[in-house]
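In what follows, a structure is listed as structure tokens, so that the remarks can point back to it.
Of the protein chains in this complex, one is absent; all others appear in place.
Letters are used for the chains, namely A and B, taken in the order the chains are written, and counting of residues starts over at 1 for each.
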Amino acid sequence: MIDLQAFFDMTNHFLLKYLGLSVFKSLVLVGITLLHVAYTTYAERKIIGHMQQRLGPNRVGPRGLLQPIADVLKLIHKEDIIPSCVDSPGVFKLAPFISLVAGATSLSVIPIWEHFVITNVNVGLLVVLAMSSLSSFGVILSGWASNSRYSFLGGLRASAQVISYEIAMALALVGVMMLAGSMNLVDIVRAQVSSPYKIYLIPQIIGFFVFMVAAIAETNRTPFDLPEAESELVAGYFVEYSGIRFALFYLAEYFGMIVMCMLAVVCFLGGWYGPFEIPGVPFFWFLIKLYFLIFFYIWVRATLPRYRYDQLMGLGWKVLIPLSLLNIVITGLIKVLV
Amino acid sequence: MLAVEKLQERFPEEIIEVFESAGQTVVVVRREKIVDILNFLHGDVELLFDHLADLTAIDWLGKKTPRFEVVYTLYSIRYKQYLRIKAQVPEDDPRLPSVTSIWKTANWFEREVYDMFGLVFEGHPDLRRLLMPEDWEGYPLRKDYPLFLEPDKEWPVYRELREKARELARFDWYPTLIEHDQAEEVTEEEGHGANA
Partner (left out) sequence: MAQTLEIIKKQQGEEHWDEPYYVNMGPQHPSTHGVLRLFLELDGETIVRCDPRIGYLHRGVEKLSEHRTYAQAMTLTDRLDYIASAANNVGYCLAVEKLMGLEVPRRAQIIRVIVCEMARIASHLLWLATHALDIGAMTVFLYCFRDREWLLDIFEEICGARLTVSYPRLGGVRLDFTQEIIDELYRFTDEFPRRIPEYETLIDVNRIWLKRTVGVGKVSAEEAINLGLTGPSLRGSGVAYDLRRHQPYLVYDELDFEVAVEYGCDVYSRYRVRMKEMREANKIIRQCLDLLKECEGEPVLAEGAPDLLMPFGKMKAPQAAPHPKRGFVVKGVEVPVVPEGEVYFAIEAPKGELGYYIVSDGTGHPWRVRIRAPSFVHISALPALSEGQMVADIVAVIGSVDIVLGECDR
């Protein structure tokens, strides 16, 4: 009995010291990000509504604030329809989870403020890039597994699009890596602050532009949303999903959007640093910059039409990749001369 | 009109009648050489009827002897004039040559005439039903085709759909399906009420 007690204490101690804090941190972060994701959908509908001279949702709760909760509740009790001719029901059910998990895993390396990062690995940037490619895997699987022509076309388009724009994104981040000298995201922010430019936006303006465009393409948002183009493919790769599975894909898309924005804030806009410190709220500037970038995503969606598929590929390969290579050359020159 | 004179000069034995109605000239011809006539009108430099405005048919059941008449309405964009050519088609031999070689737009017009009247166009690349479903029987715009079909002559696919709806009605929240006899009354009522 004493043995068991000691064993119990030892495990408890171990869990609490090493895993407990991480588990606690990740729960907090995932919870808050999920809330952000849900309210990003609300913000999108409201902002696009006002840009189109109409009110967005304003019925559910005061000013429509409970709309995302109402949406989730509705989707939860829809019938779970799995078409009988799917390629493999296991893959069909697995695909949205892959997208969601890949998006959420990138959160673990992104620093919200100096002391809040779940795992401070030395290759944080690489982890995020790898996870973003994994999220497209979920799209491809769902396109194939749905065994329907539209979803198949959508999955094909998505896979080709993601591969092309990933290269541009990675190359854009190479400039940041060169200036900071490390792939550790906390170190990148610290290097930004201690450099003469304060934020890497100034020397890396081309890199920032390439990164934002590539990020919009990676997350399949307008103007690059051909895989899910409503008017051509009727929701493309998730046309056969209904109820909570559809909600998972939707969440995965917004998760990806928020993770990309967070990455841009950390790498280009100076992370958690701001002109003045606000006591008690260390993540204030991070959130402000994040919200601005999300607003920019939504603004672009309201304004621009959609690219055709071959033009999209042309843009990725013929314009963005040469621009990012040019950016690397300029960064090298800056590092040598300045 | 210049076009009528040229036609009478070129194809004297094809023309049956020339008359005017509401200020528009109509030429009634035989159906055998219709492609040559229309080709002539399309290509002639002084006439240049390049726009085929309409191609349709009329069923003169009980009124005139060649039962069908296929009507070609031509318009010349250059010279701003209309001309109407009607080709007579008898009931026992409802075929005539197709003019898709002159105007590509005649393709669908002739398909519709085939669908609605049953006139077969020889030389048409793809003659099949256009507006009605592929397995429909009968030619709706003929005068001996009734406005409302008898219930036993109903289209089989529609009957299947109705039975399937009745089967699945047990999953409805509220009873929405009306029984067959009531349905007949209702559609007849609504159908007649809508005529007013």
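As a convention for this text, a residue touches a chain if its C-beta (ideal position, glycine included) is under 8 Å from a C-beta of that chain, and two chains touch if they have at least 3 such contacts.
Everything numeric here is computed off the predicted structure, so don't read it as measured data.
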item: For the chain not depicted, the shown chains it touches; value: A, B
item: Residues of subunit B (touch criterion as defined above) contacting the omitted chain; value: 21-24, 26, 50-54, 56, 58-59, 61-63, 71, 73, 77, 80, 82, 84, 103-105, 107-108, 112, 116, 129-133, 140-148, 192-193, 195-196
item: Interface with the unshown chain - residue positions in subunit A; value: 48, 51-54, 83, 85, 147-150, 152-153, 222-223, 225-226, 229-232, 234, 301-311
